[in-house]
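This structure is in structure tokens; I'll ask about it shortly.
One protein chain omitted, others in place.
The chains carry the letters A, B and C, assigned in the order they are written, with residues numbered from 1 in each.
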Amino acid sequence: MIAKTSPEIGGLGHSVKRKEDLRLIQGKGNFVDDVRLAGMVYGQAVRSPFAHARIRSVNVENALALPGVLAVITGKDLEKAGLAWMPTLFHDRQMVLAVDKVLFQSQEVAFVVAEDRYTAADAAELVEVEYEELPVLVDPHRALDPDSPILREDREEKTNHIFHWEVGDREATDRTFQQAEVRAQVNAIFQRCHPAPLETCGCVADYNTGTGRLTLWLTSQAPHAHRTLFAIVGGIPENNIRVISPDIGGGFGNKVPIYPGYVCAVVASLKLGRPVKWIETRSENLQSTGFARDYHMTAEIAAGRDGRVKALRVKTLADHGAFNAAAQPSKFPAGLFSVCTGSYDFQKAFCEVDGVYTNKAPGGIAYRCSFRVTEAAYLIERAMDVLAQELKADPAELRLKNFIPPDRFPYQSPLGWSYDSGNYAAAMNRALEMAGYQELRKEQAAKRAKGELMGIGISSFTEIVGAGPAHTFDIAGIKMFDSCEIRVHPTGKAIARFGTKSQGQGHETAFGQIVAQELGIPVADITVEEGDTDTAPYGLGTYASRSTPTAGAAGAMAARKIRDKAKKIAAFLLEASEEDLEWEPGRFSVKGVPGKSKTIQEIAFAAYTNIPPGLEAGLEAVHYYDPPNLTFPFGTYICVVDIDKGTGETKVRRFIAVDDCGNIINPMIVDGQIHGGLTEGLGIAFMQLISYDESGNVQGGNFMDYLVPTAMETPHWETDKTCTPSPHHPFGAKGVGESPNVGSPAAFVNAVVDALAHLGVKHIDMPLTPWKVWQILKQKGVVD
Amino acid sequence: MAVRIEKTFQVQEPIDQVWKLLSDPRNVAGCVPGARITEAVDERTFKGSVSVKVGPSVTDYKGEVRFERLDAAAHEMELVGKGQDVKGRGSASMKMTGRLRSLPDGGTEVATVAEVNVIGILAQFGGRMINDVSDVMFGEFTKRFQKRLQESAGAVKPAVAPAAGQDPVAPTPAAPVAVETTAPEQPPAEPVNAAAVFFAALRAAIRRFFHRLLGGSA
Amino acid sequence: MIPPSFEYVRPTTISEAIALLEQHGEDAKVLSGGQSLIPMMKLRLARPAWIVDINAIPGLGGIREEGGFLQIGGLVREADIETSELIRTRYPILHDTARVIADPLVRNLATAGGNLAHGDPANDHPATMLALRAEVVAAGPKGERSIAIDDFFVSIFTTALEPAEILTQIRIPIPPTGSGGAYFKLERKVGDFATAGVAAQLTMDANGTCRQVGIGLTNVGPTPIRARKAEEALRGKKLDEAAAGRAAQLAADESQPSSDLRGPEEYKRGLVKELTRRALVRALERARR
Partner (left out) sequence: MAKTQRVHVKLNGQEREAEIEPRLLLAHFIRDVLGLTGTHLGCDTSNCGACTVILDGRPIKSCTFFAVQADGRELLTIEGMMRDGKLHPLQQGFHEEHGLQCGFCTPGMILSAYALLRGNPSPSEEEIRWGISGNMCRCTGYQNIVKAIQNAAAKMQQEGVAA
């Protein structure tokens, strides 16, 4: 366990109040739409009403004729500049503005620039586009049918098939299934949904014709990577691009990709020599930017009568929409989906995924989860419940029986991962205890006898985060290390800069605590800065719960470099040899000589005013951290629901969340992350759905129909922790931002299915709407 | 947002008389208000437009209808219509077939099928609600058609064709939907019966859309 | 989302407002709460050339019992109804209704008058007003007139209001003693329109039989629906579980829902049945107080 610093220093384990709050609670934050520059103009995209259509003509005359309109950019214009297409983050390309055909409803067709927002909106209506409608492909299961239209005529392979990916031992797994005493199968669709951060995507592109520099204020979770991609795609020297991610109003994966609106704003600024602001509407955000999930999955478990699991077989069809714009490591077409063996000790496993194109918005982004881990955790936790039903076993006991035992870590999973550490039973037992599990089961039995519907759902998930080791993980070729640069000023105050970018996670506070822990400088004296590519060291950004495992680790390592130099300076000042010095947070003292010590502040002053001979001046360090492995947070969630038979409504009565994310930087922030992730899990389980009708019309493309929970639908969350530090992380942390969103959907669904299990119900696809539940009750004759 | 509507009804008039009516636009022009044929491309293809006002909203559509089949011998007709929102925010299309069959009692059975598909912002907000109002609108059309048929029975053909909107047949008081439409003069010689049905379905779609969008508060 | 251009006028008298509406006809729209009109304008589905803002006209507010009626001014906000002591104690059915309309912020602007004048079957007040046998007072070029609620909802999004008429007041006959009512709405989340809603108003006599019954349905047909058969089945009868069940079934039969994102037709009918049952039970409890 880590030595706890004083509250004044506020290192690891202190619930330090957040520094970022003070500006945000006064309305003094600086979000992209708050940026106002002299001469700034506004852009608006013209979008296709059709899901699949050929563009016969685009007439911009009337739009250009409107007073105040400065430019209308079309696909043809971009084509001339070689910018009609841009690379996605996953081995594909995507139209910036459609040239000859559109592939999904609300796709960008033209980009209008005007003196103000209102004129731009008026002008967008005046752009006349003539379309010839084409047959639409919506159902991914029909993507490979011979009679389905080929969507991507631009590709050499004339097929809607994007990739086949498999991992594991197919033959051995099949053999195990042939001999299996018990089999359980679940076909589960993880529906298409959208992160819908409250701030939509947008940018201000400011190309200065005088300096030849482009400054780009961007809603970006990965400013450095975006700078590099803009340099490569746009041909602007990277030193002439400055990307600034100011305050970001939530990201959840939505702000990892580069979107056509950004590129159009840059092109417009280059064309006009004026700053161009582009801010998405909510409908544009939901209908055109990175969606998540849309995995159509089958899982089978082979087990013995004794309830021991033996093998797992998973087959999945992935709907990527019009372009494969998945934002994930380039060697992993299905992200880290192969963590689908979860918390259980399978000897054999096989997993295969096929990706296809459809006439839907592009994406496949990691919505508040490490790439495709939510899908994996949901699938295995659903499958374990189905197995429990087959065996007539208690789902908690079945899980306890099959957990990977603590002494097996580091654990080699059959699909190739090396789990760093875990104690799954500890988290499970704590959750059962908090829930009063046995009493709940008794209550359920009594209620059933009375014909009332109550359910208890358990999910014991394992996450895989912190990408990642550079040997395996890269985004578009850029290795997934992350970085920190610390400068200690003469007066003992410090600034620490990171390659990540907070979107609400509280880095300005938590990362300061890491430095405070290592250097003993009070967190109040440490400024944390992120998001400005001119000042921050290069990093891959914040998503997939990677900030603490990578940048946080880099912070600790950079601080330790500084401490090593500080030790040299202290030795000089104390006229002692380094070996005789001992460190306590904030000071070096000479062993056995009480009172003979130098504080880090005194040492910092000396680093600039009284430099030891032969030593460089200053007290600074940079560290680029390449984690040796990923980290594997885990936990057990228990959900208790009551179902109203008359209306089919589900009420979440209680939700117990026991998380284990290793050592914790700021308990207050960790709880906040868990509350938020659980609430998004609730939304996904019960409400959040983006669907398409047979013509490719988006259903759920605005906040009237894309339902996100309010305070009224959200229950009170009961949280607790166990602590199993990561053995390879500098201070034993694992990352937590996404565990609750990864682990909770299965708990909600398991609870609702459990409430109906006695009726023979084995699975219900999300979202669990009242009408779906009611129809089941009707079929089962429970309601008249 | 595809919808299929079937309507079959019987009239006592003989088949030839009914066919004459069904294939002669002038007599059915008024069956649905607001449809306007602006141009005859050829004897089977016509351009039209409709301006639909629903609650606080106005939507202008430009459309084209074409007789895929007009088989007097078999008493069968099929036409395809398509309209695009002039603001470029979507389209609606319809395939309609009409078939007549003589009845033993000398009367005629009229069987019509309309397949409507709405795309764009209306469908985004309108959900599956297009269905029943399309149904109601189409029902209104057939009701008016029958009424007109009875009038025309044995009656002298009107010297001047009635223009849409100046429909001698008053809208049924219980008109299921009260659509206010601009109803310009109807060029007499151009068939709008099919167009009218098509636009009726179109309006139905829009109507349904507002049913969905508004409400909750005012 | 940016609304199209329009001219804005804010008359200070009813006659001035009516004159403006007559002058601009179809091109003008009345702005009261604006919580349906403005979103439609932002989506550019509504493009009125003139906005006649009636909020500066005095005398359109106020909730009072007078002349045998509960009188609610045309500009009374949903929030005023929700927080009115008079409503909460004497007309709980109206309290039920107001507090489930949209969300608290919208209710600070949205008006009950506008909620009726839109003629939207998804709005909540119409069902309640049908159950309460309310009447609507409209001022127009020909002066003032009163419209029985049964004659008010002509068709989907179409009311009996003439183009130049303004809804100035809602009048609800003060229910006799032994009366009680309730509104039940199922929504997908706070702020959503009803998947289905049911309003029930009862007047019971001393020996427990229904003297007067009103049942209104929300968002299960092209217009707000008054469930007359269900009402008929209860009038003059003892209201026991069986009777409530029969009435609920009749109400479900009288509803004409269509399938949409809120659920299939069958579910909505089932919901009408269940909510009718619940509304009757709650109404009875309140009638007995």
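Note that a contact is a pair of C-beta atoms (placed from the backbone, for glycine too) under 8 Å apart; a residue touches a chain by one contact, two chains touch by 3 or more.
Keep in mind it's a predicted model, so treat the numbers as computed, not measured.
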Which chains here would be touched by the one that got left out?
A, C
Among A:L89, A:C203 or A:I248, the residue in touch with the chain that has been omitted
A:I248
Chain not shown: contacting residue from A:L12, A:L574, A:L678 or A:A755
A:L678
The listed residue (A:D21, A:E433 or A:D534) that touches the chain absent from the view is A:D21
On subunit A, where is the contact patch with the chain that was removed from view?
17-18, 20-22, 24-29, 31, 33-34, 36, 116-118, 195-200, 247-250, 252, 281-283, 503-506, 668-669, 671-673, 675-680, 702-704, 708, 710-712, 714, 716-717
Listed in rising order, the subunit C residues that touch the chain left out are 1-8, 10, 31, 34-35, 38-39, 41-43, 51, 53, 55, 79, 83, 102-106, 108-109, 190-191
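Just so it is clear, only the chains that are shown with their structure count from here on.
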CA centroids of subunit B and subunit C: separation to the nearest Å works out as 33
Round to the nearest whole Å and give the separation of the Cα centres of subunit A and subunit C.
44
Averaged over CA atoms, how far is the centre of subunit A from the centre of subunit B? Could you give it in whole Å?
51
Quick one: which residues in subunit A touch 2 or more of the other chains?
125, 699, 704-705
For subunit C, write out the residues touching at least two other chains, lowest number first.
44, 191-192, 261
Report the residues of subunit A in contact with subunit B in the complex, numbered from low to high.
46, 49-51, 105, 125, 127-129, 133, 693-699, 701-702, 704-705
Hey, which residues of subunit B end up touching subunit A in the complex?
1-2, 85, 87-91, 117-121, 123-125, 127-128, 213
Quick one: in the complex, what on subunit C touches subunit A?
1-2, 4-5, 44, 103, 186, 188-192, 195, 261-264, 266-267, 270-271, 274-275, 277-278
